[in-house]
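A single protein chain has been omitted from the complex, and every remaining protein chain is retained in its original position.
Showing chain A:
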Amino acid sequence: MRNESASADAAAGTMSTCGEMEVPTLVCRREREAYETCFNAWYKGKFLVLKNDDMSDCAPLWDAYQKCLQSAIPADVMSMVNEHAQENDAKANAPDTSAAGPS
């Protein structure tokens, strides 16, 4: 079952809203769908069967999608993302000394 409100919005010409709320990334819906169709095929056909592959099949669609997102995602949201991404990467790369840290 797919969310149909997005296509209704597109038909009405308000591609980036959902109800009364602005959803910035909905403007990239087409690029996302094109990329994800490619990704899903790659995931099943290559990644899961351990075919050593670097996702280059989907590279053009990925580039188009990312280009759209870069202009769609608000700057304040991106800075929240970058802050968290850095924290995550730091935790992932830290030596495994976290025995029973509080969380």
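Operating definition for what follows: contacts are C-beta pairs under 8 Å (C-beta built on N, C-alpha and C of every residue); 3 or more make two chains touch, one makes a residue touch a chain; residues count from 1.
In this section, contacts and distances are computed from a predicted model.
Chemist: Pick from "PRELI domain containing protein 3B", "Septin", "Snurportin-1" or "PAR6B protein" the UniProt protein name of the chain that isn't shown here.
Modeler: Looking only at the record, the undisplayed chain corresponds to "PRELI domain containing protein 3B".
Chemist: Over the whole complex, note the residues of chain A touching the chain we left out.
Modeler: 1-4, 6, 18, 21-26, 28-29, 32, 35-36, 39-40, 43-44, 47-48, 50-55, 62, 65, 69, 73, 77, 80-81, 84-85, 88, 103
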